[in-house]
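Notes follow the structure.
With one protein chain withheld, the remaining protein chains of the complex are depicted in position.
Chain IDs A and B follow the sequence of writing; residue 1 opens each chain.
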Amino acid sequence: MTLTTTSFDWVRHLVHKESAIVLQPGKEYLVEARLLPIARQAGLTDVSQFVESVRIRPDADSTRRIVEALTTNETSWFRDGDPFTALTSTVLPSLLGARGPNERLQIWSAACSSGQESYTIAMLLEDALPNAASRVSITATDISREMVERTRAGRFSQLEVNRGLPAPMLVRHFTRAGTEWEVAPALRRMVTASQCNLAAPLPRMGPFDVVYLRNVLIYFDLPTKQAILRRVRDLMRPDGWLFLGAAETTLGVDDSWERVVVGRSSAYRPLKGK
Amino acid sequence: MTTLDSGERRRTSDTRPVITDLIDEVTVESIAQEAWISLVGEDEVLVPLPGGPVADPVSSWVDVVGPWTGSVVLTTGRRTAEELTRALLREHSPEVLEDEDVADAFGEIANVVGGNVKAALPGSSGLSLPDVGEAPALRNPDDLCRVELQWRGEPLSISVQGALPPLPAVS
Partner (left out) sequence: MRALVIDDSRAMRRIVSGILEGLGYETQQAGHGREGLDALEGLAPDQLPDLVCVDWNMPVMDGLQFVSAVRSNPGWRSMTIMMVTSESEHTQIVRALAAGAHEYVIKPFTADAIRDKLALLGLLPQEAVL
């Protein structure tokens, strides 16, 4: 039941074309494991058979499902801590000082997965700002429709709320809904979720004061990283702040950013004149 | 006026809920799946198919006391319970498993599943310590939510069953 080279290569190219995600040769096992449930739903037990049937007669729904299945949606609340501490300790005070009282701050969670990052930000703002919902809006986007739906729903399993959500925040901002936990309506109103492929021209959005583009550049090759950083910069305010994942940087990728240390984290700010 | 004892009528008129009003099989199964992933192992799935009769059965359960009162009962074969215990203890698993080890581990699984079933029920309820042995008798066949599953090809069932006999029929 191993994946043929033809099937694997076709999936690899499809995924790269649609999402820019690079699947190195050797990731056959990953493709098999991720596609097996979809193959089963299609009534097939063999991944190769499934891939072949889609390859010969591609339909938009199946190809989309294949691409979505190969995204890695691993995420958690307050992931790595510091980029969120930096928001309330440094970034927010500086932005509030620079903006008028009626200007709404715009924050973008640019690969939001199931929404933990967006709602981490929402909780921090709700706790830090009176009337947060009228002063801030959070845009959450992901290439995966399923993840966008999940973010919109704002419902999390027991296993998910266990991953890094401080218990005092859980009880303050969530209620139980059956076996799941549902985020408070006030937080949900702050977050608008939509589908968006970072590797393609971006829709009209922003301009953003803060962008969290975390743990997604790692999946792309250098030219894609460069193109994405450029497009993101175009949607940011000149004095905006960009947060990347712990293993990601603009250094050696795109020299139009200035790296600044904020507490124990680093952020990137658009360099003037670039 | 003569009234037929249709369960329907009773359900709407009395204040004591039966479990099927409060929780469904899908919920119980999803609670069990989460417990398996985290306690038994990341790749351990419960297959939602009846696995047939259980040879040499053993049960572990916890009691829930509140607006609904009953037990959350896991039943499987003794051999499977032992295998579950080994999976739970991983590298800490002793060469020879004592009955006590099995009671402890299988009981803890009932505690985890039962605690989450309790939390999915409305109102607040208490949870007992787990017990292991022969399953408590089924008191009211209408007050039962049961899922039959397979783990590593062996049958395992979870019953959320009421502790009280049916109310007398309205006549």
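The definition used in the following text is that contacts are C-beta pairs under 8 Å (C-beta built on N, C-alpha and C of every residue); 3 or more make two chains touch, one makes a residue touch a chain.
Treat the numbers as computed from the prediction; the structure is a model and nothing was measured.
> With respect to the chain omitted from the figure, which of A:L35, A:V67 or A:V161 is a touching residue?
The missing chain is touched by A:V161.
> One chain isn't shown here. Among B:S38, B:T69 or B:N140, which residue touches it?
Result: among the candidates, B:S38 touches the missing chain.
> Considering the whole complex, which of A:H13, A:R40, A:R176 or A:R259 touches the chain not shown?
Answer from the full complex: A:R176 touches the omitted chain.
> If I consider the whole complex, including the chain that's not displayed, which of A:P37, A:P58 or A:G81 touches that chain?
Checking the options A:P37, A:P58 or A:G81, the one contacting the hidden chain is A:G81.
> Taking the full complex into account, what residues of subunit B touch the chain not shown?
Residues in contact with the chain left out: 34-35, 37-39, 42, 85, 88-92, 101, 104-105, 107-108, 111-112, 114-116, 118-119, 124, 127-129.
> Would you write out the residues of subunit A that touch the absent chain, in ascending order?
76-78, 81, 158-159, 161-164, 166-168, 170-171, 174-176, 246
Following the convention adopted for this analysis, only the chains that are shown with their structure count from here on.
> Help me check something: in the complex, which residues belonging to subunit A touch subunit B?
157-159, 176, 178-179
> Which residues of subunit B touch subunit A in the complex?
The contact residues of subunit B facing subunit A are 27, 30-31, 34, 37-38, 116, 119-120.
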